[in-house]
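Missing here: one protein chain of the complex. Every other protein chain is in place.
Chain naming follows the written order as A and B, and within any one chain the residues start at number 1.
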Amino acid sequence: MTHLGYLIAGWGIALGVLAAYAASIVRRGRDLARRVPVGRSRWLTSPGEDA
Amino acid sequence: MTETMETTDTTGSRGSRLLGVVTLLGLATLLLFAFALTEPDVRLHPTTGQEIGQFDAVRLLYLHVPLAVFTYVAFVLCAVASAGYLVKRTAWFDTMAYAAAEVGTVFCGLVLVTGSIWGRPVWNTWWEWGDVRLMTTLVLFLMFTGYLALRRATVDPRASARRGAVVALVAVLDLPIVNRSVEWWENRTLHQKSTLGELKIQDLTLFTLMLGFLVLGLVLAWLLLHRFRVGWLEREDAGHGVATAIAERRADIDEGDVDAAVGEGA
Partner (left out) sequence: MPILVTLLVVAAIVGVLVKTLGDATLVFHEVDAAVELRADLGDGRFRVVGTPLPGLLETRVDGESAVVFTLCSAGAYADVVHVGDPAELFQPGVPVVLQGAWKAGSVPGIAGLDAPADDGWHLRTDHMVVKHDNDYRVEEGRQADIAACGATG
């Protein structure tokens, strides 16, 4: 395969950044969810799912 | 008003977990198609008979192009939500605008990085200052980075929302310029004209690109959903904190009044 280094760098950086960003969102969400009462957590559930 | 102090420890829901699983499966499938099942971009030149094309570097485009398209989607969503905020002044619109701007800026940054990495072997350059599409995309990235910085720097939430909405509506005007730049200034860009618009792509190459759109669309949806929930919780947390502080202060004052009254009576 030609240009393998570029392929690994491009895909690796993109997927790595997306994964790190997703993890940071999940972490921030967990911290906040512990502090906010369930009654104030609108928009956090799927339709038909209890808060 | 009494409020239950029961809390949870996640922003995930049944729907978002399902979306997450589908997205991860989609990413694995995309990697399989992009790296193993599609052929490199190699063809014979009709006159010279030599092999030309992007060779395996084309595999970066299955990621780069969908990232670019969903950058547009995120920023348009941010602008629509910003307009909605300016009209309705509701927290939902502001939270959505902020979430879309942040996710869109991450996508936009990755568009610039993956494009640069692709450009080195294919164009022979990491970056071309004269390329109008690169420049207009860089300006777009800078404007939305400015949006995020402005949101963080403004303490008053209502002023932050209002200023952010105005900046987003100005910044999004760059989007049609980015998109049409290869047509308007074709002698100032290395970028080719639209491949999909002229249908100059076929078979598995086309399928894998479409799969890239689907999967990156799922990634955007998952990130937006969770980032929106984080934004909503941040707002509620701040509001809850203020409400608690006010309640405690009131309680202190009431206690003080009682003490004073008791003292006076004694």
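Criterion: contacts are C-beta pairs under 8 Å (C-beta built on N, C-alpha and C of every residue); 3 or more make two chains touch, one makes a residue touch a chain.
These numbers come from a predicted model, not from an experiment.
Of the chains on view, those touched by the hidden chain across the whole complex are B. Considering B:Leu19, B:Ala34 or B:Val58, the position touching the chain not shown turns out to be B:Val58 (whole complex). Seen across the whole complex, the unshown chain contacts chain B at 39, 41, 43, 45-48, 50, 52, 54-55, 58, 121-125, 128-130, 132, 135, 138-139, 142-143, 145-146, 149-150, 153-154, 163, 186-188, 190, 192-195, 198, 200-203, 205.
Just so we're on the same page, only the chains that are shown with their structure count from here on.
With centres taken as mean Cα positions, chain B sits 12 Å from chain A. Contact residues of chain A toward chain B in the complex are 1-4, 6-7, 9-11, 13-15, 17-18, 21-22, 25-26, 28-30, 32-47, 49, 51.
Chain B contributes residues 3-16, 27, 31, 34-35, 40, 55-57, 59-60, 63-64, 67, 92, 106, 109-110, 113-114, 117-118, 120-121, 219, 222-223, 226-230, 232-234, 236-237, 239-240 to its touches with chain A in the complex.
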